[in-house]
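Partial complex: the chains shown occupy the same locations as in the complete assembly.
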Amino acid sequence: MSQPATDYTIDELICVCIARQIEDGELVVQGIATPLVLAGYMLARLTHAPHIAFASAIGQTFCRDWGPLSIAHVEALWLGKALGRFDFAQAVCELLPTYQPKEFFRPAQMDARGNTGNIVFGDYHKPRLRLPGCGGIADVTVYEEHVCFYVPRHSRVTFVEQVDLVSGLGVGAGPPEHPAPGPTYLISDLGQFDFAPGRMHLTSVHPGVTVERIQAKTGFRLEIAPDLQETPPPTAEEVRLLREVIDPLGIRDLERLSGARRRAKLHEIIEREQDARTVNIKRQ
Amino acid sequence: MDKTQLLDKQTTLTAAAQLVRPGDTLALGGMTLYRRPVAFVRELIRRGTGDLTLLAFTAGYESDLLVGAGLVRQVRTCYFGLEIFGLAPMYSQRAERGEIEIVEETEASIAFGLRATLAGVGFMPGQGWIGTDLLRIRPDVKLVADPYSGRRYVAFPAIKPDVAVIHAPLASRVGDAVLHGNLAVDCQLAMAADTVIITAERVVEKLDEPLDIIGLAVDAVVEVPHGAAPTSCWPDYPLDGAEILRYVEACASGEFDAYLDDFLTSVGPRARPTMFAVKNHEPTGNRLHN
């Protein structure tokens, strides 16, 4: 097997941890604007899970093939490589409840039991920050048994004692006769977690991260696994695949940036993609 | 009257935009930054048709322009944002100031709500929402008991747009349209709305590809090359990320108004001159003569 990488970023570690959660043959779904997740899926496809099937909020297609991450040409991936095409009503009303695919959501707020909020920070009618909305999280967390979360910037902004407005169900939430399964896994930039005891439960810390630091950045008491591990670093081959094959433009870096820094990085990526395309066109 | 002419629905962007009236529930096709009816939105902002309820499965660039221009009273969507480009700046601003009404939707409430309208029933039951705070912020949404098991479901209420505007890569003059995927709920919107407007990269006499939208319920077809730009129209053109970024940066600098002026006065893509006068059109139940 490949050697551990000596040089990797935290974004890359997140992608690698996501990839490791994927089993071969599974159906995996990508939500809107989640390049870390997509990079993780592609990495799984190119390493241990060659038979996974993809679906994405963009395109609403069923794919078994893969392609590199893009800003401008995301539709070319999902529509150009589609094996089957559906519409979003079919996806929501039939495909998701029936196939119960694995999906990684990014909660804006989350409590210890995995209840999440992606609609507002603060009061709904006078929000401190209005967020895009919860998409389908309020729909699928009611029944879905393969919900995973990822949090690119672990902080007390996200991990709170009480979610302002719950738009996704945590462990056991919902009516008593149909308790929600809740999330099964969470990866942040600090560690990996599951919800085995019914609450967020630290199972591994990323290299160089202390439990104390994670607890300090979490707004509720963390459960700690007795056999706490250190997260195995990416292999050199995984990092190479991410950098050279899956995401040569570095789109996976965007999720951990905000404001002006994200915009600057976007400028750079868009120009690189344009240049790469120009080169490709000239080559033809 | 020549029947061919009777059934030809091709018209101008100007004439089509007149089909939207102040106060309407306006549904915009496409997804976030893909295949949005941007040229149509430009025409609508020029006309200043306001007091709109904006319905979009997901809302993006085009919707943020409408909201920023002050034409939207109410928003119904499950996601309003610019994907990796971040929050929709004008939507967030107006929502935080309490300047727009929001009817919070999710994927299921829109999908089942449209299916209810199409089936001619008042609701469709879904598993979602129960246990979340959605029911608190949507007090209009009720529960229904399964008469077999007693289990309670959310009764997602029927949703009916007044006008739906869909941008298509290809349409015929009778209104049949090909979307090439990333369908969102466009087929449902085109069936559920009272008035349906198709803007298309190309309008042809006869389609040579399988249609997604049946022309029967379509009221107007407008040829608008590049009519979705800067959003994408696969496979004709990709997302113009530089322009979306220019928008985000303008808003971040408090220069939405200048961006909007520029957007409205840009020559931009224009509709081909109409080949048939609007008065010759007579699709059932549309608003061209009102």
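Some notes on this structure:
Letters A and B mark the chains in the order given here, with residues in each chain numbered from 1 onward.
We take it that contacts are C-beta pairs under 8 Å (C-beta built on N, C-alpha and C of every residue); 3 or more make two chains touch, one makes a residue touch a chain.
Remember, it's a predicted structure, so these values are computed and weren't measured experimentally.
What you see is one copy per chain type; the file as a whole holds them as A x2, B x2.
Criterion: only the chains that are shown with their structure count from here on.
Here subunit B touches subunit A in the complex through residues 31-32, 34, 57-58, 77-81, 83-88, 91-92, 95-96, 98, 104-108, 111-112, 114-115, 126-134, 137, 151-152, 180-188, 232, 234-235, 238-242, 245, 248-249, 252, going by the rule given at the top.
Those residues of subunit A whose C-beta lies close enough to touch subunit B in the complex are 32-33, 35, 57-61, 71-76, 78-80, 82, 85-89, 91-93, 97, 119, 124-140, 142-143, 165-169, 173-175, 177-178, 180, 251, 254-255, 258-260, 262-263, 266-267, 269-270, 273-274.
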